[in-house]
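Starting off with a structure, shown below.
Missing here is one protein chain; the remaining ones are kept as they sit in the complex.
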Amino acid sequence: MWFSRLLQRLFPPAPTPAALYLYLALAVVGSIVIIVALHRLLGLRGRRWLIAFVTFIAGLFFGLEYFYPVHGDPGKNFLSDWIEPVSVMLTVVGAFTVGLGIYSLLQVHGRNLARRRPGWHNSLAFFLATFAMLVFGLWEHYLHLPQPPPEVVPWPKGIYEILFNGLFAPLQAATFSLLAFYIASAAYRAFRVRTGEAALMMAAAFIVMIGQVPVGAWLTSFIPADSPAAFFRLEMLGEWVLRWLNTPAQRGIIFGIAVGALAMSLRIWLSLERGTFFSEQS
Amino acid sequence: MGSLEHANWFMRILFLSLCAIIVAGVLLAQRGREMFIRRIPGLTAIEEAVGRATEMGRPIFFSPGLDSINIVTLQALAILSYIVRLAAAQATRIIVGLRSPIVYPVAEESVREAYDAVGRPENFRPDDIRFISDEQFAYALGAVGIISREEVATNFLFGAFYAEALILTENGRALGALQVAGCPEPTQIPFFIATCDYVVIGDEYYAASAYLTREPTLTGSLVGQDICKAIVIAIIALGVGLATVFAPEKNFLLTWLGGGG
Amino acid sequence: MSAPQPTTLSDRIQQIPRHYVYLLLAGVVVWQLLFPIRLPITPSVPTRGVYDAVAAVPDDKLIIITTDWDASTQAETGPQTQAVIHACFQNHKKFVIMNLQPPMGVKLAQDLAQEAAQEYGAVYGVDYANWGYKYGYENVLMAMAKNIPNAIGDDFYGKPVGELPLMQGVQDIHDIGLVVIVTGLSAMTEMWVGLIQGPYNTPLAAAYTAVMAPIYYPYLDSNQLKGMLVGAKGAAELEAMVDRPGKAVAIMNVQSWAHVLIIALIIVGNLGYLFARGRGGGRQP
Partner (left out) sequence: MNPDLYILWAAAIATLGVYTILYRENPISRLFEHIFVGLSAGYLIVATWTLNLEGKWWNPMIQDKKWYWIFAPIVGALFYFIYSRRLGWLARLIMGLFFGTAAGTFFRQFFPIYSPQIYACFKPLDYQAGMGLQGVIFELVLHNWIFVIILLTVMSYFFFSIPHEGRFGRNLGRSAMLGRWFLMIAFGAMFGNTVMARISLFIGRMQFLLKDWLGSLLPWFAGRGI
């Protein structure tokens, strides 16, 4: 793989730990110099041009690898070897954005707490929960327990399990399961034969719903499964609606979305997009 | 044949033509060519929904969906910006609830910009742009909390939504909020239809910002998209015709598209 | 919305307060869990497709079970995973567990696999393995297609996967005979189809929560998916096929009666609406 060889050549690994830290320090200083230089040297137009250029190159790289002719087996072109390492690098860079959201949360709840706004005790609960999960999550990670874990678990792991399996996971599952109630009440209220469209929607929902559960199969089990009328067994009818009425409609939507997303991607890639975020004068 | 690992000549030509048509539409419109867009029902309701909040003197809640910065979310932010301009002009408060840390600063910037644009920068409240949680259902609970504590009059949900959508809209409905929702993916549309007052379906979502802003770049792109869709229909029609006449192994269109392997 | 106080019976059955609907639903579920009335189960075509796809994998290739789920959808995806694992063991196919999203998924699946492995006397590392949670979505898949040991790195227990006996000779995606996606998250399928199934023709089967399944019927129709388990129903059918009736079968029974309740509510609501309209008292919303 010539890409990793190139990396090795450009950035040879540091020979000793001391050299490593020297290299790291130099790299940081160097980067800062470059960034400051960019900021100083580029005018408004230069910056906009640079942003458009970076966007274009990133899109071109991933797109071109697919469309450029390939040879050999498995088929490769001059970009194929780059896809994996570049993808990993982008993943790592993206991971560093995690602080953005956390910062916003800490700011809002910190302010609630500092000013003793109504409901400040909830913000306190927020801080305790965040802090506990952070501390015990990392602690548990660095316990380096053997697998499978021993019978008697050390207490930091115990606390982590209470936080995760006793609170986090059940809160997630319980919130999700609220939907059972909401869907029942939405079905009751929404499915009225007020208009033709509502009636069609109701009829389809009705058939699919009952066709899916054993009681539906049981209701029409008097129709023999090998007779021409077997189509009217509720479970068959439900599957037929999903397969022959639902599938083409879904696909019609999918093609529209595909073209819509292609257009939006193109506008972004070529920096043609106008409107929010893109029009800003900075 | 039958591999889609890399493109073949048919795909290259097709892809380039689709791109060229869209870009041509954009460029033509930017040069001032007038383009027609039909009425999109759910979107005409936005003004009414903002007006209702103003009348009742209660805030608006907006969610740009759960995705990080991507194509869908950028579209949601464009709609947000339009709504904020409407609301700001009527001095109505708007609260934005976010799930992605990366979207947070971008959304804040868009809202601030919109307040500046209508000349009411003093009405912008940074606290109303809130990161709720990156966990899907923690986000849902947090958003329901905001909707009920702030007694919002109108709920706007535009963006990528998943299972949590019904938690938001059913609670919003129970509290009597007027709700307008839009999502490109079809999964949550049935629930929006059941619980919201107006719904924007599928591709209409991508047409939304063009319809609302009448920005030439967007309308031009929309016309280009229509031509592309017509091409897709033509390909399907041709493929169906060929499939009716020939056996699958003789259907060259199938092979060109990487199928029949 | 604030409707006027219902007075007549037809108005009243049109506007049952939501809290009553909630209570009725909870009541039916608890009743059927404690005092079940059972009904028979017959496997559907998509479920049989999953079983057949597992059975058709050549012996020298691996099956990947990617368990992109967590506690939130465990009620459906847990039994699905368990049934797929049983199908693998019963057909003597080697499989590995991995996932790309909620990190918890591989842990929960590992527990299920260990439980089943004991029953069949299967050994970790030889008959099955766990590649663990891999961060990076499409980047992981793109890397995996070219070089599995590199892309995966360490297994669930922190050991390099290359050292596992069942990984002998497993180099890239061409050594994978089937991928079974078990998930409650959208976008996973598009990723696997776009980056693995499409480019390399690797067979794909899937188990979805019932909500997601309709989106993916087109993929079944186009044969991009060999088979599909639809929610707890699919899990119950596969449980019946591998002769391990368990949680999913119990769930489907409760489902029947909960559906009967909702359908009854819809009918009642419509009757109220039609009566009111018949009398000329129907209100257009």
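Read from first to last, the chains carry the letters A, B and C; within each, the first residue is number 1.
Methods note: a residue touches a chain if its C-beta (ideal position, glycine included) is under 8 Å from a C-beta of that chain, and two chains touch if they have at least 3 such contacts.
Given the structure is predicted, the values throughout are model-derived calculations rather than measurements.
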Practice prompt. Going by the touch rule at the top, give the shown chains the omitted chain contacts.
Written response: A, B, C
Worksheet item: Which residue among B:Gly42, B:Gly182 or B:Gly202 touches the omitted chain?
Response: B:Gly202
Item to complete: Kindly note down the residues of chain B that lie in touch with the hidden chain.
Response: 4, 7, 11, 15, 35-38, 40, 69-71, 102, 105-106, 109, 132-135, 137-138, 141-142, 144-145, 148-149, 171, 174, 186-187, 189-191, 193-194, 201-204, 207, 210-211, 222-223, 225-226, 229, 232-233, 235-236, 239-240, 242-247, 251, 253-254, 257-260
Worksheet item: If the missing chain were put back, which residues of chain C would it touch?
Response: 19, 22, 25-26, 29-30, 33-34, 36, 72-76, 103, 133, 135-136, 138, 153-154, 190, 193-195, 198-199, 209-211, 213-215, 218-219, 221-224, 230-233, 247, 250-251, 254-255, 258-259, 262
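Assume only the chains that are shown with their structure count from here on.
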Worksheet item: More C-beta pairs touching across which pair, B-C or A-C?
Response: A-C
Discussion item. With centres defined from CA atoms, tell me which chain sits nearest the overall protein centre.
Written reply: A
Fill in: Whole-Å gap separating chain A and chain B, where each centre is the average of the chain's CA atoms
17
Worksheet item: Distance from the CA centroid of chain B to that of chain C, rounded to the nearest Å?
Response: 28
Worksheet item: When the centre of a chain is set as the mean of its C-alpha atoms, what distance in Å lies between chain A and chain C?
Response: 19
Practice prompt. Please list all residues of chain A that touch 2 or more other chains.
Written response: 172, 175-176, 185, 187, 189, 191, 250
Practice prompt. Name the residues of chain B that each touch 2 or more other chains.
Written response: 5-6, 137, 163, 185-186
Worksheet item: If you look only at chain C, which of its residues touch chain A in the complex?
Response: 16, 18, 21-22, 25-26, 39-42, 44-45, 70-74, 104, 135-139, 142-143, 146-147, 151, 156-158, 210, 214-215, 217-218, 221, 230, 233, 252-253, 255-263, 265-266, 269-270, 273-274, 284-285
Worksheet item: Which residues of chain B touch chain C in the complex?
Response: 2-6, 136-137, 162-163, 173-174, 176, 185-187, 258, 261
Worksheet, complete the sentence: The residues of chain A that touch chain C in their complex are 83-84, 87-88, 90-91, 95, 147, 169-170, 172-173, 175-176, 180-181, 184-185, 187-189, 191-194, 202, 206, 209-210, 212-218, 235, 239, 242-243, 246-247, 250-251, 254
